[in-house]
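Below you will find the structure I want to go over with you.
One protein chain is absent from this view; the other protein chains keep their places.
Chains: A, B and C, in written order; residue numbering restarts at 1 for each.
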Amino acid sequence: MTRFASMRGWALTLIALAMLPFILPSDYYLGIATHALVIAVLALSLDILIGQGGMSSLGHAAYLGVSAYAVAWTTRNAGWPAYAAIPFALALGTLTACVFGVLALRARGLGFLMITLALGQVMWGAAYRWVDLTGGDNGIRMQARPVLLGFDLNNATNFYIIVCAVLLTTLIAIYKLDHSALGACLRGTRDQPRRMRMLGHDVWKIRFVGFVSAGFWGAVAGVLYAYDYLYVGPSALSLPQSAEALLMVVLGGAGTLAGPVAGAIVITVIKTVVSSYVDRWYTLLGLTFIIVVSVMPKGLVPGIRSWMKGNRA
Amino acid sequence: MQFWIIQTLNSLAMGGLLFLLSAGFSLIFGLMRIPNLAHGGLFMLGAYVGATLLGQSLPFWLAAIVAGALVGALGVILEGTLLRRMAGNEQGQVLITLGISFIIADLCLLSWGGDPVPLAAPRGLRPPVFLAGFAFPGYRLAVLGFALAAALGLWMLLERTRLGAMIRAGVDDREMARSVGIRVSRLFSAVFFLGAFLAGLGGVIGGPILSAYPGLDADMLPLALVVVILGGVGSLPGALVGSFLVGIIYNFGTALFPDFAYVILFLPMVVMLVVKPTGLFGRAMR
Amino acid sequence: MFQLSRRGILKTGLGASALTLTGIPARAADPLRIGFLTVKTGPLAAGGIQMEQGMLAWLKLNKNKIGGRDVELMVADTNGVPATTRTKTQELVERQGANLLIGPLAAFEALAVADYTEAHKMPTLGLAAFDEGTQKGAQKYFARPTSSAGQASHVLAAYCYTELKMRRMAVIADDFAYGHQQTSAFLRVFEDMGGKIVQKILPPLNAPDYGTYISQIKTNLDGIFMGFAGSNGFRFTKAFFEYGLGGKIQLVGGLTAMDEAILQQTGEDAVGIISGNFYTPSLENPENKAFVAQMNADYKADPGYYACGPAIVAAVLDAAITKLGGKVDDPDLLISTIRSNTVPNTIRGPVKFDAYGQAIGNIYVRKVTRAGGKNTNTVIKTYENVSQFWTYDPAEFLKNPTYSRDWPVAKNLEN
Partner (left out) sequence: MSEIPALEIASLNKRFGGLAATRNVSVRVMPGERRLLIGPNGAGKTTLFNQIAGDFLPDSGSIKLFGQDMTRLDTRHRVRMGLGRTYQILTLFPHDTLRHNVALALLGTEGGGWSFWSALKGRHDLMARADEALGQVGLAEVAGRPVSQTSYGERRRLELAMALAQKPKVLLLDEPLAGLSADERETVRLLLEQIPRDVTIVMIEHDMDVALAFADRITLLNFGEVVLEGTRAEVIADPRTREVYLGH
């Protein structure tokens, strides 16, 4: 029953997303929808760590940033075509996650949070300072989005469709991971690492694989980010970006598929739409953090679900 | 030779300032396991409030204490209303304190505007002191002295008073503290007051060097983090040694390896976390 | 090419009045929709708020009219984050139907939206001082009535060499593009004239303390050039005095190192500091006097680098749109009119544009004086009609790399 209800919910959501280009009055709104869904991929990737692995990271934007820089640099400075730039960016982003994983997985809980934060700051510092490679604070611009498989991504609707498709792929992959043996092991290491060890599992390796797959999907978000904004600068891998991704996950509901997407949409709307009408939107964003965490500690999606259940009963 | 002497003095003076910044952060982190990301905001708020009080021609040291107390009171309110309910939920605490820091930053901007607000040092401490042929800012030496005095005071508080004994017990083992009848909630309020008080006080004392400006919070918070990670969580000697260590790394590091200035503090932090996650003086975190 | 021919046509007959008579009359009832990109939250908000204040003060003085049309000012807060800047730009252009844009504040923001505004043929009046905007990356729909990053540095270097007879100098600047470009421009002219930059210090933008850097400064210098942004110039100067160096070495500042926003806070320490800028509130022209009075009345502050920009932009726009009879529908015509105009009476003095969209105008060398407890950047020498290329040939100039951390190479550093 609930399974059916949730499948129906997903189907409706997907149809709504697919209809968006025809409903929205202008490319501007479609652009905002695109931004939200791009960042939703980042939030989803972080949720592999948080929801399944129980590891809150404050350096997750690093993979987005590295991969976005890789796309921009190879496209702009080396003239690579997209089909070369994208795999390279994904590989580089994933490699970054491997290095981060080796360093950060020595600790748990707060220690883990602090290492990821420090590593993220190091990456930010490098992006800011390594001007030859990154253009420093000026960042790297790209002229145009590529044409992929005859699909001109410079058209807002086309790009939106691609982003939707990638988001859907991410959702399916995470759903599959969630129900796979690895997903089960990952949750096992989250809840009872000692027990998992006693059952013969390589806890470190399981966490590492979870960490790196989160990094991979973060890198996927980075590719989309680079093509979405056609610009990459240090702010793409800054602490606020990482913290925002964390907030999106917690806001929407960690460990759920819909949660991070909902969180990404809410935060994007506050930042882009609400900020046009409310001068003190920064305070509002802070209040959102506080209210959501205090009132719905499990996040919007589980919160609303249980509220609806309560109403029905 | 002069380079080494003056950079050492710089390191020590900056270490003193960092100690005032991070002692409270470390206490709260150690006892309550709250990574208080609003600490930079509280420090900045202290600086702004201090500037306003100085504008009312309060004496400097009184302004520092009043600003500290006001920020401390705010800390107690935040702890009681928002953070206590989040006990044990680190992720929730991180996000709430981050939210608080956003609000503090935005309201400071609203109240004091965007231009930097200077804080005047006490008149007698303004002129440079001449030591063996070169000048060194008198106020910075005073800050170093004050930080050492504050460290001594805190040490006395922690080692010689009943409150201190309870705090230490709580840092070591919270369950144990509870089981021997310490009212942990009241203790937490006290610690949060103390931590926020130190942040506010530090903001005023650091004011003549740093001045109050938007972004001061974001500039200071990472420093507090680095100090605490290097020195060890919840350890007063750790915070003191960590502060001086960061002062030394920053001053000599940026002078000797200018290309690494942007990451000079985070690289040692990563190394420390990987090699000795508890920091120099810290005990294992659960 | 296209620009030039368009300009040619304008010059050879189609005057403004002719256009109004022959073209579709502008509907004066419709307001002129100006998208204003600024920063009102986050660490860059100080400048962004002043930017908005400057714009509002000018509009108030001019009865909310530019080129005879009512203005609808649409202010967007970018938070100083380029991704947000891009979204906000899209909002202003696509949703709010802006006729033109003013801003954004920071160079990296401007770079992030440059391709977008070009692609959408959106006339953009730039404020951020970055050399790319009007040099190698010069854009068609862009004009900057303020200055490039290096424009005032060139002048200042010449002043230091010629008037102050300085020969050995150090440069210190924030370690980001704006700081690099200011110092590199200074370095180039100073060394081309025969001076030596013997020390180059680049503290990180978010340096918590300048003590360590000040301790490194050589003592046998004729002067120090400061390429600081935000409050860093103020913080550096204060520390400079704390370390007992005040008055011993002449400080010379770029566009923002001694900005009005921090001038009063710096107190007596500021006295005697020399800086170069395209504007200063003590200018005697009537437009400026009225503007400064308005700023003082509304915000109790003298306009500085950030506040003056929009007022200069507004005057340039006013002239161009008046010439066009209020008609702004054709972006090509609007931008070419802006660029081909000479505006005699902005608050910074006369403004005209070069072929790259950068204003050619006065650069003022100023010295801080103090009277009645108030600091003033007093003009001590005016260089007229200064190009962003200084005295270099533009074509030759553009063959070189854009000013950066590493170019021109400082050949005379002593360690």
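Annotations for the structure displayed:
As a convention for this text, contacts are C-beta pairs under 8 Å (C-beta built on N, C-alpha and C of every residue); 3 or more make two chains touch, one makes a residue touch a chain.
Remember, it's a predicted structure, so these values are computed and weren't measured experimentally.
With respect to the full assembly, the chain omitted from this view is in touch with A.
The residue touching the chain not shown here, chosen from A:A184, A:I291 or A:M308, is A:A184. For the chain missing from the display, the contacting residue among A:L149, A:M198 or A:V295 is A:M198, taking the whole complex into account. As for the chain not pictured, it touches chain A at residues 173, 176-177, 179-185, 187-188, 191-192, 194-203, 206, 209, 213.
Here is the rule we use: only the chains that are shown with their structure count from here on.
Under the stated contact rule, the graph of chain-to-chain touches is complete, every pair of chains being in contact.
Of the two interfaces, A-C and B-C, the higher number of touching C-beta pairs belongs to B-C.
The geometric centre of chain A is 33 Å away from that of chain B, both derived from CA atoms. Computed centre separation for the pair chain B/chain C is 38 angstrom, with centres defined by C-alpha atoms. Under the contact definition stated at the top, the residues of chain C that touch 2 or more other chains are 41-42, 175, 204.
Residue positions of chain A touching 2 or more other chains, listed in rising order: 128-129, 282.
Those residues of chain C lying in contact with chain A across their complex are 40-42, 76-77, 79, 81-84, 86-88, 90-91, 93-95, 107-108, 111-112, 114-116, 130, 132, 175-177, 204-205, 404-406. Within the complex formed with chain C, the chain B residues making contact are 3, 6-7, 10, 13-14, 17, 105-106, 109, 113-118, 126, 128, 130, 134-137, 139-140, 209-211, 213-215, 218-220, 223, 250-251, 254-255, 258, 261-262. Interface residues of chain C facing chain B in the complex, by the touch rule stated above, are 41-43, 45-50, 175, 201-204, 206-209, 211-213, 215-216, 230-231, 234-235, 238-239, 242-245, 261-262, 265-267, 301.
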